[in-house]
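One protein chain is absent from this view; the other protein chains keep their places.
Going in written order, the chains are labelled A, B and C, and every chain counts its residues from 1.
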Amino acid sequence: GKSDASADGKKTFGYVTNGIASFWVIAKAGALAAGEELDVDVEVRMPGPPEDAEQKRTIEELLAMNVDGIAISPVKPDNQLDVINEAAARTHLITHDSDAPGSDRLVYIGMDNYLAGRMCGELVKEALPDGGEIMIFVGRLGQDNADLRRQGLIDELLDRSMDSTRHDKPGEELKGDKYTILDTRTDNFDSAAAKSQAEDALAKYPDIDGMVGLFAYNPPAILEALAAAGKKGEVQVIAFDEDTVTLQAIEDGSCHGTVVQNPYRYGYESVKMLAAIAEGDKSVIPASGFLDIPARKITKDSVVDFRTELESLIAGTAEVK
Amino acid sequence: MKKILGITTLLIVVVAATAALSPNFLTAYNVQNIIRWSALFGILSVGVAFVIVTGGIDLSIGSVVGLVGCTLAMLLNPIDERPPGWAWKSVFQIQGCIAIVAAVIWGLARFYGRSRGSGRRLLWLGLAGAALFAAGRYAPGFDLPAWLHLPFVVLWVLALSLQIGLLHGLLITKIGLQPFVVTLCGLLFYRGLTRWVAADQTQGFGSGFTGLRKLATGKLPLTDDFALPVPAIALAVLAILSGVLLNKTIFGRYMLALGRNETATRYSGIDTDRYVILAYAICSLLAGIGGILFALDINSIQPSGHGNFYELYAIAAAVLGGCSLRGGEGSILGVVIGAAVMRVLYNAINVLGIPTQLEFAIIGLVILGGVIADELVKRLAAKRRAARQARDPA
Amino acid sequence: MKKILGITTLLIVVVAATAALSPNFLTAYNVQNIIRWSALFGILSVGVAFVIVTGGIDLSIGSVVGLVGCTLAMLLNPIDERPPGWAWKSVFQIQGCIAIVAAVIWGLARFYGRSRGSGRRLLWLGLAGAALFAAGRYAPGFDLPAWLHLPFVVLWVLALSLQIGLLHGLLITKIGLQPFVVTLCGLLFYRGLTRWVAADQTQGFGSGFTGLRKLATGKLPLTDDFALPVPAIALAVLAILSGVLLNKTIFGRYMLALGRNETATRYSGIDTDRYVILAYAICSLLAGIGGILFALDINSIQPSGHGNFYELYAIAAAVLGGCSLRGGEGSILGVVIGAAVMRVLYNAINVLGIPTQLEFAIIGLVILGGVIADELVKRLAAKRRAARQARDPA
Partner (left out) sequence: MSRAPLLEVRGVSKRFPGVLALDRVSLSLGHGEILAVIGENGAGKSTLMKVLAGVQHQDKGDVLVDGEPAAIDSVNAAYDRGIVLIHQELNLCGNLDVASNVYLGREPRRHGLIDHKTMRTQAQACIAKVGLDVKVSTLVERLPIGRQQLVEIAKALSVDARVLIMDEPTSSLSTRETETLFAVIEDLCASGVSIVYISHRLAEVKRLAHRVVVLRDGHNAGELARDEIEHDAMVRLMVGRDVSQFYARKPHEPGAVALEAEDIVVPGGAPEPISLRVHAREIVGIAGLVGAGRSELIETLFGVTPAVRGHLRVGGTDVRISSPKDAIAAGLALVPEDRKQSGLVLEMAVRENVSLPSLEREARRAFIDKRAEREVAGRMIADLGIKTRDDRQVVKDLSGGNQQKVVLAKWLALAPRVLLLDEPTRGIDIGAKHEIYALMERLAADGVAVLFISSEMEEILGISDRVLVMHEGRIAGELGRGELDEEAVMQLATGGQPART
């Protein structure tokens, strides 16, 4: 009986992110685009900090609006099972960008952050074939996307087995036979702090070999710091996500490469999937319950094509707005 | 009652407007959620109201919420393996440290002639602290029986928050620091402490402790389609107690008095320091209770983020509710309503599908509007009074 | 000079200790970074010092930093296509609104007999606002020549921050609201505004505007291996101006006086409102300047996060630097040193490889320690003086 979500009787779907970021603005564009295409309303919600608490509130409010489906990127799935399941009980619920294993979600659309982390590790290996000391920079630990990416990266560099449940405490130095992870530095989503963290790292480890930024704004901050220190190119930068600065840096060689997801398709596919399910068509759900939108490694040779692809999407953003 | 007239009207207006615009606003489900959130934040606001009444401020609430939530989850549901009795032992050590610190502050205060506490009591405090610490450090670990563990932990985190409040009070009264500074340091310190003890790992209760979590998520069915969230009951109880304390007992009376004129109150033979400390203790204790409920409700406590900015919401609610930051004024009921207004606004913005980006902007505007209206009404009343006086001077 | 003795010692101690523990601390590179960050935060602190001297507080600084940074980046380097002249037009509209709002506040104030501004001036303000808004709304768009665009934008964002300060001052003096409340609403409102205008998209200058960005990232080579970051020069200039304003001019004297006793100052024939407003204007203007430099330095401005909590750092630095939140006390030099201490601490924590989780905890402790020491030293000094006089009464 989910009828009157929106006055015009259109179906309405909620698209919930795990924070506020440009990354999600692209996803929003995808979601809205799908909304246009399928003639449904899409309520995009970007919860601010503290994200887990805000996500709970957001879901409650969407449920209160009798939406016909929700796609969410849970911040900390293990702890949010009851919220997610409550939502799943009251409406169609899928996860995107980060999965909630063991929940009643219908399907997960996205990639595996742990694998993405390992991809990032592979990029590091390419950039520093004969090993070296690296430092990790991330907005905040304690949320899955950060923890899993970090763990994947570490495990890859230390040539460990695939096991996303591992956890290395931050703050202690991790030595492999080739690579050393000096430390993981957090900045609480403050770009200024991100930059000064990078600078301090350069000050403490003048001959550091590589710096990895796990959140979209980390690589630009790192690049800024390197530029100021005149170490651009000396220190290898490995990035995550598709910040314009990052891509530019890859093109002119000051950043080795980045692991990109496909936020636009997260948004697009999520809404498409929800719309179909809400129409009662469960066939769209893959047997695995996992619609893989794999992460990609972007390096100097692939960056130009990717940029053009991205720009078309951004344009899309503009017209949807 | 006149004090809360404005805020009540505001609440009614917002509710009515939203209800008129969206059919989904006044559904049992949505109302229950609003009530639950209002209750959770309301508890914090009631706490800070006491501090504000004494003319102080507490910026550390959010960090206390984070610390309490995190420690609670860690002690009840440790993520990684711990040696037996680690909970006991760490608790003892922390308690020991706190006691020692308190003793030191007191000592300084006495040395600088700011306090009159007897030297012996002080010595005992210090020794007790040392003993406690030693016990925690070197005693063999043994685990409590499960049925004892839970209440012990809950009581302890409450005690912890209480002590935090006492510490603030001591620093402010005995050393003579400014509340803003002390609690600002608290804001930073407890946040750092939380991140450190939890090693930045998000804590939670997993899928267990359902019984305990009912405290925050449970509902009492009233009619067959409306149920009252448990936190609302908690708030009701706390608010009534606070109301009585503030308006019907000498404690509240003295807080109001010293909030306006500390000297005069002291000259009246009242040990003002004691009541200031009491106010901060109450504030932090309620922050602790709130912290427990938040943790149980959200079940996911990010050490670095959980509770950020909550102090500001609490203070805003208190101010909306008619507390004057100049001290000496405040109404508990008003504060509760103030908290409700804020939550209703949040909810309305989303239920009405207003872009979330505007959330803060709207909240800010409404608070501002509220206080401006309040101020202008006050002025008008004063004008009237003067005019009346002029007509019949007697 | 005695006022800043304590904080200076603290700075020296921290620096010496860190230098002793880590060879990487006193490298030219690291020192330059510390200086740059100290300068950036120092500018904010100097601003808030003025407000604190008048006995007020400004919680909106961080949000102003965010708003200014975002609008600057958007106007100079818009992410997506915009119609010609959109910058002009939106600026006009915003300006129009501000003018109208100000006029309204003033009107209310006059009506309630709080202000003395002549009615005509007020009317003009309102009309000008309306006209400006209309112009922005309906005028045909045309673009400025590039060489004019840049200075125009920079000046405008500065003007904007200045107006924000004026608005705060008006609300506080003419309507009689409490600074904490007004600026708390500011904190929420400007943050929401920023997120809304930027549609939550991270803004930046890409790889362009290298010339302009030199303002924040540039360095003046002093010796062949040490160069002075440009922001340090900006801070130096601003600090000197502020110092002169506060200590050598009647404006500063009036601010200090009204910070202690507003009534007595007004009875002495001083239009205290004017100087309170001035203080808030200075504070927000400096926040604006700081905001520009931060934006240029970081080159990646997240609407929702950029500048969060900066007000607290600024206030903490000011307090460390000897400003009393009770008003009437403050030393610009001290504030600058205070800001430096905070940045040195942050840096030291990382350079010494102390877990970042402890960052906040340590900062909090040091600030607390600082103010406690300061307080106790003051007491001790008083005791000594008394004793000395006891010996030789003269």
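Here, contacts are C-beta pairs under 8 Å (C-beta built on N, C-alpha and C of every residue); 3 or more make two chains touch, one makes a residue touch a chain.
The shown structure was predicted, so the numbers you read here are calculated from the model rather than taken from an experiment.
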Given that one chain is not shown, what are the shown chains it touches?
B, C
Given B:Ala257, B:Ala318 or B:Ala339, the one touching the chain that is not displayed
B:Ala257
Which residue, B:Thr9, B:Thr210 or B:Ser268, contacts the hidden chain when the whole complex is considered?
B:Ser268
Listed in rising order, the subunit B residues that touch the chain left out are 116, 244, 248-250, 253-254, 256-257, 259-261, 263-270, 328-329, 386-387, 389-391, 393-394
In the full complex, subunit C touches the hidden chain through residues 113, 116, 248-251, 253-254, 256-257, 260-261, 263-271, 328, 382, 385-386, 389-390, 393
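Please note the rule applied: only the chains that are shown with their structure count from here on.
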Where the centres are mean C-alpha positions, what is the separation of subunit A from subunit B, in Å?
35
Would you pick out the residues of subunit B that each touch at least 2 other chains?
199-200, 303
At which residue positions does subunit A touch at least two other chains?
46, 170-171, 186
Please name which positions on subunit A make contact with subunit B in the complex.
4-5, 43, 45-46, 49-53, 56-58, 60-66, 75-76, 78-83, 140-143, 167, 169-171, 186, 188
Which residues, counting only subunit C, touch subunit B once they are in their complex?
57, 59, 108, 112, 114, 171, 175-178, 180-182, 184-193, 195-196, 199-200, 303, 312, 315-316, 319, 324-326, 355, 357-365, 367-368, 371-372, 375-376, 379-380, 383
Over in the complex, which subunit B residues touch subunit A? Could you list them?
22-25, 27, 29-30, 33, 37, 80, 198-202, 204-207, 217, 294, 297-309, 346-347, 350-351, 353, 356
